[in-house]
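A single protein chain has been omitted from the complex, and every remaining protein chain is retained in its original position.
The first chain written gets the first letter, and so on, giving A and B; residue counts start at 1 in each chain.
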Amino acid sequence: MAAEVSQLAIAQVPEAAHSPWSMFWWRLRHNPKAMIGGAIVLFLVMVALTAPLIAPKDPTDGELGDSLAPPGQAYALGADKNGRDVLSRLIYGTRTAIGGALMVVLISELVGVPIGIWAAYRGGWVDETITRIWDMLLSFPPLLIAFAVVAAFGPGLPKAALALGILYVPFIARVVRSVTLVQKEMAYTEAARALGYGQARIIFRHILPNCISPVIVVTTIDIAYAMLDLAALSYLGLGVQPPTADWGTMLSEGQLVLLNAPHLALASGLAIVLAVLGFNLLGDGLRDVLDPRQAQR
Amino acid sequence: MARLIVTRLLTLIPLMFVITSIVFFMVRFVPGDPARIMVGGQRITEENLANIRTAYRLDQPLLTQYRLWVGDLLSGNLGRSYRQRTDVTTLIVERLPLTAKLSGFSFLLSLLIAVPLGILAAVHRNTWIDVAATMFAVLVASSPVFFTGILLLLLFSFRLGWLPALGAGEGGWDEVRHLLLPALTLGLSLAAITTRITRSSMVEALTQDYIETARAKGLPARSVIMKHAFRNALVPIVTVSGLLFGFLVVGTVLVEHTFGLGGLGSLLIDAVQVRDYPVVQGATVFIAAIFIVINLVVDVLYGLIDPRVRFGGKA
Partner (left out) sequence: MTEPLLRIEDLRIWFSTRTSDVRAVDGVDLDILPGEVLGLVGESGSGKSVTARSIMRLVPMPPGRLVSGRVLFHGEDLTTLPEREMEDLRGSRISMIFQDPMTFLNPLFTAGNQVAEAIRRHQHLDSASAREEVIRLFRQVGIPSPETRFDAYPHQLSGGLRQRVMIAMALSSRPELLIADEPTTALDVTIQAQILALLRDLQQEYGMGILLITHDLGVVAEMCDRVAVMYAGRIVEKAPIQSLFDRPEHPYSLGLMNAIPRPDLPGIAPQPIPGSPPDMANPPTGCPFHPRCPYREPICSDEFPPERDMGDGHVAACHFAGIKTFSPLAHTASSVSS
């Protein structure tokens, strides 16, 4: 009964567009989550790219006399303990946040995509072993293992990003594996093999193109997670090291002066929320648009 | 049921093995002298270094070290802190009660927030209630737990002055007052996840055929929702609660730091910051062990809720 009704509903969704691309745009434009998230992400990327042009002051150089100056004429969002301009540090922090998160997901993709394809392609015990291992890793919080990594290798953004990147591999590999499994069975792949195409050609012509949209969805959402995890590491003093401008570090500095200068913590915290929200919304929206069946669950 | 627990144990024990191996071998594969890394690059005499090598068996072959370490683990000996000159086990036992209270309290608060909210959103889906609940969940999920904590701190301690800002209190009512803000912080973050799960599993349950049977029997909406739908919705909720525990662990670490609570989380972070590796190693292994116990409890609960699991023969 309910199924009957929803079938009717699905049949009624208008598909004005015909080509896959125009249909994609049509759906994207009508998805508020994707539009809001996309706008936030676009804004942050612009800020990151133009940071030297738009930042009013040097983010690492402060006037000690202006320590903890409140927001006002000289400093739009006030100054931090070292008299550095909070707004400029926020602007440069965009670079650290997006750059760090991109590093994490790029590492996870570089490792995860080949592993996912390999697992699905080889099947058998290779597949089983790999899936087992990542199922276990997925159930354990990455941050906890990252703590151990930092304890062993010492703090710093590159090390933290590398550790998280490797711990994020299962998120990507799992998706790539399931896409590959489907594509492997698809009739045209069979046909391609019968025509004598090599493995490489099947992978590059059939499997990789079909991985693009699910990988984009997972990557967008993983960026949000990576931002949260990196911010947490920096907040604990284990990630980005001073004097680099970073939101997590700013937040932890801000907490120390919360009583006299709450603007420092508020500004950096809200920046994190905005960025994570942007990528979360964009990821959710893209999933609705690119993979409607998955999204209904 | 017993078989279910055994099979789960068989998959969870390798996890324990993988985690312990990772934390054990990591420090040994770091380029350089593991003894120096363990002391965290402090200035130290050669004699003391030699002592450390003996104490941590670093002078023995790697596999022997590992075997002895696993043997110690099984007898409950997690090693010895370099900095604090105490057994790691003692440190953990000291710090555990606070963390346990904080986690339990947070979990309770998150259920109190998420379950009613998720049910309301599912029952009134596609109305403003649903939209508001979803927006709440997305917003809170996008806020790092420590920032949520700072916001609550600003509001309830600094502005309103209702609750203390730092510390764990003196036991009894004072302790509850001190733990309320940290627990609420963590509870909210957890609720951001559980609200979504409750909502989607309730939506799923409410569209099942047996809901129509329950209505056709003449049951009032309330018991249709709470008895027939919610009981079924509990199955997926319980299934993910093992995962939630992982979130809870990381959350406690961060929240303890934010609110200056001396629990297991601060023990771990302090150890990471001064690179007291035996403590990091011990605490991680301990958390992994608890993780496995929690997962087993979840499996038992799962069987209690769903007779198809309990009696096998999933239809």
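Convention: contacts are C-beta pairs under 8 Å (C-beta built on N, C-alpha and C of every residue); 3 or more make two chains touch, one makes a residue touch a chain.
Because the structure is a prediction, the values reported are computed rather than measured.
Colleague: Need a quick check: the contact residues on subunit B for the chain that isn't drawn.
Modeller: 208-210, 212-221, 228, 231-232, 305-308, 311, 313-315
In this section, only the chains that are shown with their structure count from here on.
Colleague: So in the complex, the part of subunit B that touches subunit A is made up of which residues?
Modeller: Residue list for subunit B touching subunit A: 11, 14-15, 18-19, 22-23, 26-27, 30, 37, 138-139, 141-147, 150-151, 153-154, 158, 200, 207, 209, 212, 242-243, 246-247, 249-250, 253-254, 257-258, 268-269, 271-273, 275-277, 280-281, 284, 287-288, 291, 295.
Colleague: Which subunit A residues qualify as touching subunit B in the complex?
Modeller: Going through subunit A, the ones touching subunit B are 1-3, 132-133, 136-137, 139-141, 143-145, 147-154, 224, 228, 231-232, 235-238, 248, 251, 254-255, 258-259, 262, 265-266, 269, 272-273, 276-277, 280-281, 284, 297.
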